[in-house]
Structure formats: structure tokens, C-alpha cells
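Take a look at the structure set out below.
As you look at this complex, bear in mind that one protein chain is not there, while each of the others sits in place.
Per-chain numbering from 1; labels A and B assigned in written order.
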Amino acid sequence: AQARDLRLAPGVVQFHPGYNPLYTEFQAQLPKQSDGKLNSRMLGVEAVSISEMRTGLSSGLVDVGPFLPAYFPADLPEMNLVGDLAFLGDDPQAMGAAMTEYIVTCGDCQAELRKLGISYTSSYSSNIYHVLSTKPIKDMADMKGMRLRVGGPQFSRWVEAMGATPVSTPVTETFEALSQGVIDGTVTSSADIVSFRLDDTVGYISAINLGTYHSVITHAVNAKTWKSLSAEERKAIAVSATMSGVLATDRWAEISAEAEQKDVEIIEPSEDLVAATSAFVESDLGVAAAQAGERYGIEKAAEKIARFRQLVDKWHAISEEAAGDSSKMAEAVKREVWDKVDFSTYGV
Amino acid sequence: MGVEIGLYGLLLLLVLLALRVPVALSLILVSLGGASLMFGTDTAISLLAAKPYDFVAKWTLSAVPMFLLMGFVCYHSGLTSGLFNAAKVVFRWLPGGLAISSIFASSGFAAVCGSSVACAAAMGRIAIPEMVRSGYRPSFACGTIAAGGTIGALIPPSILMIVYGVFAQVSITQVFLGGITIGLLTAVSYSLIVLAVSWLRPDIAPRRAEDVSHYSVAQALIEIWPVIVLGVLVFGGLFSGLFTATEAGAVGAMGSILIALALRRLNMAQAKKAFLETLSTTASLMIIGVGASMFTVFLSLSGVAAYISTAVTGWSLSYLELMLIVVLIYLFLGLFMEPFGAMLVTLPIFLPVFELYDLSLIWFGVLLVKLLEIGMITPPVGMNIFVIRSVASEYASLMDIFRGVAIFLVADLAVVALVIFFPGLVMFLGGS
């Protein structure tokens, strides 16, 4: 039989981990996992960028592309509920896997995805978020009056709780805003020092653990395309997505390590800052659940958050066992998630 | 098949442009049609119809209307009218001093105005009559101002550079810094031309000015303080970190309005003119940007962009050969195209090539704006020439002005060659 060509749109430039390995590995895995039935070709970022992926997928141009709910929050309130809970983990592989299992097994999430016209396969996670700043941040007093860029609602609430001011700056303007002194720092993974060349302006990494950014669908599949595939082919896509996702998570960690070798000082946070952050996280879960109900009409938000926390714990344990071997993580996701899914009905 | 559709698309684009279809609509039509042929009408339309919104809803682009407004307010309220007198205090003793003064007055005006047409119009009304009275040949006087006007788009703020930065995804501040060098270089090169003409042909540009009026340094400063204050406000605030380059536009526009109001130089009619000109310039530019962003998608999907860049790489041109081609293409397009159209139609093809050649896109942005500005003073379509013709119609015909400006093209080509042979020239302020 002749292979079917899927159109992939990574939506980012070639040196970004969201392209290589997230899509290059996916492209390599696809024919292997599908016995040669599926092939693919890549569309450039100038054709469809990540912020245009919603249109790209719904127009039918893109068969498989990454989907960031942050750009289109109104589409996926159920996914945002857990996706926005940044502070729950300190292990990116575990967060990616927990997210994958949660979304695959969450009926309300699947309903909103169906309405949006995409089929969910996999999530991955950024490396741990810290504060990258132009002035040193060690304890609570240093946070006072700081203007910090944030990229998500929970980070925003944390910055406010620490007595600093959260700011929204376009990601492309972060460098200029930092070097102008319009902002004092940015809450993100240290990998950004490399990806956005912030090392000329950022002098300090405050190594306080601020969790992860895991609200990402790595390989969202156009629902029409998904319907047209056989159950085996669907599983091949899901497994390929997971395999490339764990590699990309590793790649983020490598870049972070590289960034920390640059000319930046890494500052261990004081105990009061760590304690205040822990206190914030506990109380904020209630805030997140209440907001989800009031603002977006999500039912049983607290229960859903509790279930997600259980999954985070579960995957934390599995990840510890894997001890940094990402192929073992991919294997575990296949065993715990994909082998239990009935692909003749899933995501259709 | 895709590449063929892409190439036919390029051809169709040229035909539509020749048939007087607006640049924006030509781009949109070719993109919609081409994408429909490749992927079906529904896909093409729903893909491209998101572009108008996605293109204009950008933070950096908000600087375009703001800097335009600052320039139009300065112009209509006459805040900049003293620049010429001030420049005369400094340069009048030189051979051809009035012409050189007008060139540096344009450079000063450039610091508050984002486009070259506005700069040429403003300076033309003030300087041409006086130059002609002092014995300059009218065609040369008009040519000097038309050429000097191009500095308006080189010295920041520059609308062309902002739009380039948005498209090439490079730091606008960095491109601006390169613009300072190339703007001043251009001013100096034009002045050298004036000196030479004045030396060789005093009948065209007198060596000594017939003194119309004497200005002291103090008087000159009094006349130009609004511009100085505005410059200090915008660039001082920018470099001391009070605001970003994008925000500087709004601060500058507000500053110009407040100063003009304080001096009682801005009435309702002038304000209305400034706002309406800002609006129509913004809207007509933005819709071209929308078309160009659709065209980028079409070229990418058809594979023609990759096809051309692979072909160019296949020729394994040297840096100088590549640059020669680029210069010739832009000089050719500049003959008949308006700079935004020429820039946005070509960037989707050139940017991938330059990335392959590992050229600095900041440096290229500066060179590109210079090349496009040359097109403003070449026949048959030279916007600056048309503007000078409309503000100084009693002094020279269109042909006279084209003849008068021709000598300045020598300086332009010299500057272009300098920038190509010594890329560090425009990069040293920018650093990275």
C-alpha cells in the first residue's frame, strides 16, 4: 500500500526544541510506528506560526501541529484548569506524562477538544521556571517593587503575592524591555537565556523552584484527518508524539544547563522566600478552583485538580525509577496510557 | 506543481500591478487564488482570512501611527520651521552653504519625522524659495531638497525600519541605531556633492550666499528649541530606559502636540489635518502589510521561496555578486514602485536567502531602507520629486527636478558601496 503524507507544521524555527527534536523525531518515528503507512512533510514557520496554529489546523492545511492553549484560552477552559497549575511539579518529564494521562482520560477535556476540531495526543513540559533578573533576588525583601514579566495566570498571582508587580510584555520585546529597565526580570526557564539571547542583559538566576510550563499539546491532529485514519495509524501518531515529546523535554533541560554556564550568577533563594512560595501554592490551588468555577463555569474543579495532583505524584515516582532515561519514560507512557486507549473510538 | 503555481503567481502579480490594481489587493488576490488552486478554496480562504487581524494586532506596529502623528503635528504646526535658520548659522560660510544647511536641517527634521516624503515637503516649503533668491539654479535647489528628504527615513524614527523589523523579526532599536550612521553618512555625502558643484559650477550653486538676513546663534536656538526639546524627550527617554522604542512614538506624538499647543501653533484645522494624514497613511500601509503577509504564506506553501533561495545558493554567488544582484533589483524596483510595496513584496524571497548566507538582518535592514529611499528620487515614479513639484511648482518642472537630483545619485551609490564593503560602518553603534 502507498504511504499517506501528513502535513506537519512545527510553527517555530528550526533550531527551537519545538522543531528539533519535537517534530524531526516525530517525522522519523511516524513510518516506523505505522509500518510505513504514514509519512509526512514539514511546513515552514513562515507559512503557519505557532500563534496561527488554530487557523492552520481548522482550515485543514495542517494535519499535525503544536497547540498552545495560552494563545487561545477560550477554546480549552478544562485543559487550562490543570495546564495553568504551574507550581505542582519540579520534574518536567513527570509533568508532561501526568498532563498526557490527565487529558486523555478527562471526558470534559475530550469534549472541548472535539468541539475545537482537534484530537489530542501528547503534552510535554518546559524545564523548571526561575526568576531571571537584572538585579539579584534572594529573599522576600528583594522582590518588593520588582517588575517581572510573567507568561501565565498562576505566575502572575505568585509575583503579586511576593510583593512584586507582574507585567505582560510581548515575548519578542522581552530583551528590549529588560535592557531598557522597563522590567527587572522575567519568570521563565533559564533556557530562555539561550533561546532569546538574554545573557547580555540578565545577570542573575534566582534558583527558586517555580514549577513548569506544561500547557502544551505537542501534536494536535486535525479531527478530520484523525477520523480518516485507521486505529493502528492513530496509535502510531500518539506513540510517535510521546517519543518525540520526551526527547524535546530532555533538550530543554540541556539548553537550561548550557544557559547556566553563561555569565550569570545563580542565587539560592532564602528560606523565607521558599516558605512564602510554598504557602502561596497551597492557598492558590483553592483560588484556581474557585476561579475556574466562577469565570469559566467548570464543574467539580477542586476534584479535578485533586486527580491531577495524584497523577503528578504517580508520574513523579515513575520518573524517579526511570532515573533520567527518557526512553523508559516514553515506554511507561505507552504502557500506562496508550495501551489502555481504544483507538477505534478515541478522539473521534 | 506548487512551484509552477508560485511562479505563475509572481507573474500574475506583476501584471496586476501594471494594470493599476492597488498593491495590497494584488497581493491578496494572488495569494487567495494560488492557495485555492493548491489546497482548495475553503482551506485557502479560512487560512488567509485570519491574516488581516493577526498582522495588525501587533505591539511593535503601534509605533507606526504614533511616529507618523509626531511628524505630521510638527510639520503642520510649524515646530520645525526654524531648523533651516539654525543650520544656516553653522554652515552658511561654506561654498554652497545654503544647500548644505538645508541638508542638515532635513537631518534635524528627520529626528522627529518618520518618512522621507514628509521631510521633503516640510523642508521644500522653507528652503527652496530662499535658495532660489540667493542665486541657486532652481532645479538644483529642488533636487537638493528632494534628496535631503530621503534622510527622513534613514535617521530614526523611521516607519520603513519599523515595518522591516516587524517582518524580519529583528530588534527595531538595533536597526534604528544603524540608521543614525547611514543617515549622517548620507547627509555628509550630499554635502560633499554640493561643495563640488559649488566649486566647479558657481552658476548652479553660488560659493557665497547673498545674505538675506543674519541670524545669531541665540536667535537660531530660540527658533529650534521645540525640536531640541522633542528630540531630548524621545531619545533621552529612550536611552535612559524610561520607555521602549515602541512607546517612544506615543511619547513623541504627545510631546509634539503639547509643545505646539503651548506655543499656540496648533489650531483645530491643523490638528485635523495631522490626524487624518496619519490615519490614511497608516491604513494604506497596514493593508499592504496584510497582503504581504498573505503573499508570504502563498510563496512558502507553493515552495517557490525555497525554490528561488535554493537556486540562488546553487549558483554559489560570492557575497559581492549577491549584493550586486540585490542592489540592481532594488534600484530597478525603485524606479517605479513605492518603497513599502517594493520591500514587502521582496522580503519573503530575500530573507531566506540572506539567512542561508548568514548575513546580519539588522545590517540588511539598514541597507534596504537606503536602497528603497534611492527609489524615491529616481524617475519615472519618485515620490519625493512629486512632493517637491507640488510644494515648489513655480520654480521647476518635473523634468527639471529629476535633472537637479541626478547628481546626488552619485553620492547615494557611494554610500551603498561603503555599506556593502564595510558592513561594520552601520553595525558599530548597534554592537551585536
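By definition in this document, a residue touches a chain if its C-beta (ideal position, glycine included) is under 8 Å from a C-beta of that chain, and two chains touch if they have at least 3 such contacts.
Please note the rule applied: contacts and distances are computed from a predicted model.
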Name under which UniProt lists the unshown chain, selected from "ATP synthase subunit b", "Iron complex transport system ATP-binding protein", "TRAP transporter small permease protein" or "Aminomethyltransferase": "TRAP transporter small permease protein"
Of A:89, A:152, A:185 or A:347, the one touching the omitted chain in the full complex: A:152
Sole contact to the chain not displayed, among B:17, B:90 or B:261: B:17
Residue of A:20, A:169, A:195 or A:218 touching the missing chain in the full complex: A:169
Chain not shown: contacting residue from B:8, B:39, B:59 or B:215: B:59
Missing-chain contacts mapped onto chain A: 70, 72-75, 145, 147, 150, 152-153, 156-157, 160, 165-170, 182, 295
Residue ranges of chain B at the interface with the undisplayed chain: 17-25, 28-29, 32, 45-46, 48-50, 52-53, 56-59, 61-62, 65-66, 69, 242-243, 247, 250-251, 253-254, 272, 275-276, 278-280, 282-288, 335-338, 340-341, 380-381
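Here is the rule we use: only the chains that are shown with their structure count from here on.
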Chain A residues within the chain B interface of the complex: 43-44, 46-48, 51-52, 55-56, 58-61, 170, 172-173, 175-177, 180-182, 200
Complex interface listing, chain B residues touching chain A: 39-40, 42-44, 46-47, 50, 54, 59-60, 169, 171, 173, 238, 241, 243-246, 296-297, 300-301, 305-306, 348, 432
